[in-house]
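One structure follows; several queries about it will come next.
With one protein chain withheld, the remaining protein chains of the complex are depicted in position.
A and B are the chain letters, set down in written order, and residue numbers restart from 1 in every chain.
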Amino acid sequence: MKDSLRQSMALFHTWSGLLLGWLLFAMFATGTAAYFQDEITRWMQPEVTGDADPATAAQGAMRYLNSVAPDAKSWYISLPNSRSATTQVYWQPSGERPAKRVETSALLDRGGHAITSRETRGGFFLYRFHFDLHYMPVLWARYLVGVAAMFMLVAILSGVITHKKIFADFFMLRFGKGQRSWLDAHNVTAVLALPFHLMITFTGLVTLASMYMPWGIAANYAEQTAFSEAVFGRSAETVPSGRHAPLADLGPLVRNASARWNDERVGYISIANPNDAAALIEMSRAPEAAFGARGQTATFEGATGRAIGTHQATGSALATESVMIGLHTGRFAEWGLRWLYFLSGLGGTVMVGSGLVLWTVKRRARLSDPSCPHLGFRIVERLNIAAIAGLATGIAVYFLANRLLPLEMVDRAEREIDSLFLAWLGIGLWGILRPAGRAWTEALAIAGACFAAIPLANAMTTSRGLLPSLLAGDWTFVAFDLVMLVLAAGFLLAAVRSAQLRTKAKAGAKPRGANRRATSA
Amino acid sequence: MMHILPATVIVAGFLALAASMKRHQRDLLGRLLTHVQTRSTRMAGWFLLGIGWAVNAALLGPAMGTIVWCGELSLGAALTVTTLNWRTRRPSR
Partner (left out) sequence: MTARNGTIGRGEIVARLIAAIPANYLLTSAATACIARLLWRGMGVDPANASVAATLISFALFAILALVAFGARSVVRLWLWLAGSGLTLGITLWFSLSAGARI
């Protein structure tokens, strides 16, 4: 009986892990990169240097928005944090129909000038991809991602329950033993970062909680908006008066709000009905200032700049939720903790990836004719190549495209993203066309070569290559190039290993039953 | 820099925990420990992990300290696993 429980859990773990593993791998990989999204954006905008002060940035943004959309319905200004130097603005035009995102958003430098050269979505794209995906409606993507996250949570719990042995094997990582090694890698990466995995999966669900489980709110509120108002303060949807009144200077208001919050930075400003007598300015504290992602807000009258009030949601459940979201995004983390987050995320990526490979390695040993596996096996094998080596290559090509595409290209930011997916698709096709074993070696080598090419391309196309950055003490650029080199080394090493394994397997195709029996015990 | 002291304590803790497991004793210490030694090693290991938390909590406050401690536990365990298996790595078969 005990066996049947373990068996059904194991079945669930294996198959749900396989079905959603490819998606989870992409979520983990891009989400891990997103811990450094501001640094990635900085690297992808080598022309932008220095830091930006929120008050000055807000004034710059206001000048820009006044010139392009003075009578918009609303403005949204995402101010630079302590790690970034650019301001992101969005606006909603006064017309009825929502316009295309590209036409109603801009990235500004410190002085409020749109950055038109080397347009890029930078690290922000990787961050958004990890829960919005791409080329598909955001809503579907988020449901899909939520399903994957919930399976992950259940898979973690079932893994812990059914495989108590993983704690006995805590320190075991045996190299060069085929299936045993893959299992060790899967276990070790899972168990070592178990607190992180549990936290990140649960809090990930919490970040989009009202979408996945709206019934807790629906039970008490007939209208979702009533709930939002209780949590976020009054909604910014106010009716314009129709009378023109220039907006108050944002600079002093930003300083005013900051002073109310112990000099913590303002992170976000939303303005309803700018340049109207009924304009309303709402400022939110920067998420990096505390564990809780959801900070205080301060509201001002737009025309006069008079402070109307501040708002902070109170209550332990809301505070818990806010801290959970904060823990997930890690915006509060200083650089040491940020690296720990990054390494843990890398551990999660390796855990999912090794789990996917384990599925094929385990089954290959049981195939009746290993030289001609059945269709399902072949599909999984090819998808693994596409998911793991393909995504890696895609991300590397995304960075390469940033350096190599013409600077003034039309829709450049979109073309960078397209290059990511084209490279991904290319590796996917390569995996289908070539024999699987060889495809692994080649795809891993391509990924490694692409990562290795990034510091080169950076050095050749900008004045901020590894050596000049090192001399200038520009640690963001140094670290970026070094991480790329480490990734390159990792993938090339994996390519060499897979080539060695292939020649070894060819040399002596002896059964390896002994290892297998040991694992199923 | 702030992570070095607590991380060292944590790695020491994990090494002690590994040394309290029979399967690692021969590799780590060259001999098997007695029952009493095993138990005290295990207690020392857990104690060191606790000290790691206390150091973090003292340096960063209990909330941030706990978060950083969790990260350092993962990193410390990873370092321990790597060193252990590096040391005991033998030609396969």
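Just so it is clear, a contact is a pair of C-beta atoms (placed from the backbone, for glycine too) under 8 Å apart; a residue touches a chain by one contact, two chains touch by 3 or more.
Remember, it's a predicted structure, so these values are computed and weren't measured experimentally.
All shown chains touched by the missing chain in the whole complex, by label: A.
Within the whole complex, the absent chain has one touching residue among A:L18, A:M199, A:I217 or A:A436, and that is A:I217.
When the whole complex is considered, the residue among A:N262, A:S316 or A:S368 that touches the unshown chain is A:S316. Although one chain is not drawn, its touching partners on chain A can still be listed: residues 1, 3-5, 7-9, 11-12, 150, 153-154, 157-158, 161, 202, 205-206, 209-210, 212-213, 215-223, 226-227, 230-231, 313, 315-318, 320-321, 324.
FYI, only the chains that are shown with their structure count from here on.
With centres set at the average Cα position, the gap from chain A to chain B is 31 Å.
Only residues 168, 170-177, 188, 191-193, 195-196, 199, 291, 327, 336-337, 340-341, 343-344, 347 of chain A touch chain B when the two sit together in their complex. By the touch criterion stated above, chain B contacts chain A in their complex at residues 1-3, 14, 17-18, 21, 23-24, 63-64, 67-68, 70-75, 77-78, 80-82, 84-85, 89, 92.
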